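In this view, the complex is presented without one of its protein chains, the others remaining in place.
Lettered A, B and C in written order, each chain numbered from 1.
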Amino acid sequence: MNCTPQELMAIFLSRELKDGEQLQVGVALPVPEAAVRLAHIMHGPNMELIFLGTRMNVHQLESLPLPAFGWDRRVVRWAESYSDRGHRFDQVKDWNKRVFFIGGIQVDPMGNTNLIGIGENHKRLKFRGPGSVGTPTLSTHVGRYYIVLNQHSARTLVEKCDFISSVGWSSGGADARKKLGIPGGGPKYCVTPLCVMDFTEEEKTMRLKSLHPGVTCEEVELNTGFSLVIPNSVPTTTPPTEEELDVLRTRVDKTGILRGT
Amino acid sequence: MNCTPQELMAIFLSRELKDGEQLQVGVALPVPEAAVRLAHIMHGPNMELIFLGTRMNVHQLESLPLPAFGWDRRVVRWAESYSDRGHRFDQVKDWNKRVFFIGGIQVDPMGNTNLIGIGENHKRLKFRGPGSVGTPTLSTHVGRYYIVLNQHSARTLVEKCDFISSVGWSSGGADARKKLGIPGGGPKYCVTPLCVMDFTEEEKTMRLKSLHPGVTCEEVELNTGFSLVIPNSVPTTTPPTEEELDVLRTRVDKTGILRGT
Amino acid sequence: METERSKKILSEKEVIAKISDGMTLAFGEPAPMGFIRQIIRNKIRDLTVIASGMSLDMLIAGGCVKKVISYYAGGGFGVAVAPSFRRACESGELDVWECEEGILTTGLEAAGKALPYLPWRGGVGTSLPKINKDLKLIKDPIEGQVLLAVPAIKPDMAFLHAAESDAYGNVQHYEGPGWLDLFLYRAAKATIVQVEKIVSNEDVRANPWATTIAGADGIVRMPYGAHPFYSRGYYVQDTSFLRSYIDVAKDQGEQLEDFLTRYFFSPISHEEYLEEVGIKRLLSLYEY
Partner (left out) sequence: METERSKKILSEKEVIAKISDGMTLAFGEPAPMGFIRQIIRNKIRDLTVIASGMSLDMLIAGGCVKKVISYYAGGGFGVAVAPSFRRACESGELDVWECEEGILTTGLEAAGKALPYLPWRGGVGTSLPKINKDLKLIKDPIEGQVLLAVPAIKPDMAFLHAAESDAYGNVQHYEGPGWLDLFLYRAAKATIVQVEKIVSNEDVRANPWATTIAGADGIVRMPYGAHPFYSRGYYVQDTSFLRSYIDVAKDQGEQLEDFLTRYFFSPISHEEYLEEVGIKRLLSLYEY
């Protein structure tokens, strides 16, 4: 099955999403956007999509085109309601059925992520990041979330984040979040153009789960800035079915954003 | 000027209200309702009236009839907005320009009021009151408020409330509210069918301010359950002007609720 | 591929099956009387309720309530306090979690925000923290001001009445919900709404800003479901009916029993209740 890594990532994520879940996607994240739309069409007639404060169920539409630009508020044309009417965080208690996707300028082995900046001194950062947006609150309350990276690089996947904007498994251990009193389920997978990684059951450190077709363990290790847990046998990420790829290309990503065109 | 005590009370209160203020009236309080409507017509083109969660400016209407029953949500026909869209208390910081009116089953000399009940044991009250409604929060934050009683009686005006649901001047003194950290301006007057009472400047205990026409000091004292401060000379409550009474009767209280008809 | 979006429409019986003795139930405004009548008829017991006024009084008269989270239980028609509430309080058989509007909404907001508490100022200096030990006086950690810490209030279910909903639980009140409705919805584990009318999803999407409750857990079609109270955009309250209730409730005697039997225990469904009230009476309650 010939597809781009971005298409494979979107299809992998789409299979993760369960019918009836609330799926929240931030701006300018084409892989999660495509994943959510694909899942909605394929197996999620009761999914609720939340883009830019707009809540919709658009399962009945023939196609769910990715917007040309993530900040396009014309998504309101599909709204059933607004997810916030000036009170975005008044019902976080129900976010256990919500799923979201997070990026990071740094990600550590426990899935903690950094959107703040790189450097030792917050008052004079070497690289200033965009800021935490709503990710600290989202990662605290959602049922689970996915770390999605556009690049698999040792500069991003680091031993230790200079700053943590969202707590994954904190300093490690299956009870790490419970000890902090954080109710959400935490990060489930880290998905990159090279592979899918999960977290070990006890230590909650990152482990290679599957390699995308044509990618080797060595390539992943070389581009990871910490020592990744590598099981004895690593499967290949399940390739797309013909139907998945067809729906993705003809009903979701019609303009080929994930094909780089 | 021939008018009922209720009409005089409403006219007295209407003069108290300043243009530009927000006036909130609860259900089944015909005297304050009439006062607010009269002031809005007479001198308050910029007043904002808040009835039952509906915010309106109805200065342009020829008449502002009192509803037959205070719980009539048809007041929404005049709405410019809803004072709460499910978040009634999100902007209490601006309530310094809001005025409200409070009753009580007990009122003490410091203007503390009780809507909870009468008796020593809260688990087994001798008389159960209706409950505090929103008066504890309102009396905490509004710029000032008026205690309005339908009856002037020693059973209501008591030395000590069995329970306090709204703090007036607490245990007394001009700094009583400041010491509690309560920002609102507190009760200004207590208005009854017999008289108007204010609070002394230093002790903040209730003092006779004016007697309604035909009422004597003795009558007031006899019907007050605590020792009221009585100045050497007590004026008569300024009677209505012809215009006030005319507007009240022809444009506000057309059905004669305050005339007892 | 699955192609069907699930509908959330329930019958009265399906709603009652979700309720058990001892639950904490919250009732919006106007009171969802269709649900309340079924709760009384099915003899649900030992409830903790968030309710107010005369609908609270009916739940108490029906024997369903053990504890009330109460900010207001006024009567009307010359009776300052709801009669059954008053009787049950004065006899000591009803627990009252004494509060007020701001404290109640603060506790509900804490639940919606998954916080154990939220602070509030209204009530400082009053008797409320003395007679309700769950309200703690605290010093705020920033400036040292004295505030009330209000614990999260977590209803098991919220019952509301609204004008319309689609089959998927997108509820649209007419001209805004009752003041407490959205607080209850955000705090409750589940929300069930009785509506005058079920409309198409396209109708909802024509004005999404009017969607006040996005995703109720259950919808019951119940025209005239708020009777004897008003339903905004549909009918006004039935004042003479409410006056009759107050009249019989004042004495807490046999007449009240007869009234309850006639309107609460005998009609086995909402339609039967409406038959008992009569269509002429219902049609006389037009709203304008």
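What we mean here is this: a contact is a pair of C-beta atoms (placed from the backbone, for glycine too) under 8 Å apart; a residue touches a chain by one contact, two chains touch by 3 or more.
Predicted model, so just to flag it, every value in this text is computed and none were measured.
The residue touching the chain not shown here, chosen from B:Y82, B:F101, B:Y146 or B:Y189, is B:Y82. Touch with the chain that is not drawn comes from one residue among A:N57, A:Q91 or A:S166, which is A:S166.
Within the complete assembly, A:T137 is the residue of A:T4, A:T137 or A:S153 that touches the hidden chain. Contact with the undisplayed chain is limited, among A:H122, A:R155 or A:R259, to A:H122. For subunit C, the residues in touch with the chain missing from this view are 113-121, 136, 138, 140-143, 145, 147, 149, 151, 175-176, 208-210.
Residue positions on subunit A in contact with the hidden chain: 27-28, 53, 69, 71-74, 76, 79, 82, 84-89, 92, 105, 116-117, 122-141, 163-167, 170, 177, 180-182, in rising order.
Residues 19, 41-46, 48, 54-55, 57, 59-60, 76, 78-83, 85, 89-93, 141, 183 of subunit B touch the missing chain (whole complex, contact as defined above).
Keep in mind that, in the parts below, only the chains that are shown with their structure count from here on.
Placing every chain at the mean of its C-alpha atoms, the farthest one from subunit C is found to be A. Subunit B and subunit C, compared by their mean Cα positions, are separated by 29 Å. Note: centroid distance subunit A to subunit C, computed from Cα atoms, is 40 Å.
Residue numbers of subunit C whose C-beta contacts span two or more other chains: none are found.
Each of residues 85 in subunit A touches at least two other chains.
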